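Here's the structure, in structure tokens; my notes come after.
Chains shown are a subset, placed as in the full complex.
Chain naming follows the written order as A and B, and within any one chain the residues start at number 1.
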Amino acid sequence: MADIWLTSLITETPQEGFELAITLSRRGVKYTQPNTEVLHKLRSEYAENASDLTAASQVVAINFQTVACCQ
Amino acid sequence: MADIWLTSLITETPQEGFELAITLSRRGVKYTQPNTEVLHKLRSEYAENASDLTAASQVVAINFQTVACCQ
């Protein structure tokens, strides 16, 4: 994965920070499963499962702590 | 999701901070599953499941750390 996708943890608004946390959470998945097709298929499944959605929100919460701490 | 929903992490009281943590937790879910109808259906299910409720409370706890740290 040679592309540059993260150059700074500083964001202009808290909401942009939250959205960066979402990006970080998805990237954490993508490093393990880089196949976009597989990811789309899985997403359509876990997006209808309450436990999976809560788990996803938890990863976002952890990454948001990191982003918020760096402001 | 072009709407602005988070402009500050500063709250006037700790309870407002806790309620902001709840908002952050729900938004973390909504970025993955934006369909309100699906969310309502899932909610009626996991709101009767002890493990799911504890998991939801955990996400709130993590987001509350972030909010509390920013005061």
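What to note about this one:
Going forward, a residue touches a chain if its C-beta (ideal position, glycine included) is under 8 Å from a C-beta of that chain, and two chains touch if they have at least 3 such contacts.
Bear in mind the structure is a predicted one, so any value in this text is a computation, not a measurement.
Counting all copies of the one sequence in the full complex of this file gives 6, of which 2 are shown in place.
Keep this in mind: only the chains that are shown with their structure count from here on.
Taking each chain's centre as the average of its CA atoms, chain A and chain B sit 16 Å apart. By the touch criterion stated above, chain A contacts chain B in their complex at residues 13-15, 18-19, 22, 43, 46-51, 53-58, 60-62, 64-65, 68-69. Considering their complex, residues 4-9, 24-29, 31-33, 38, 42-43, 45-46, 49, 51-52, 55-56, 58-59, 62-63, 65-66, 69-70 of chain B touch chain A.
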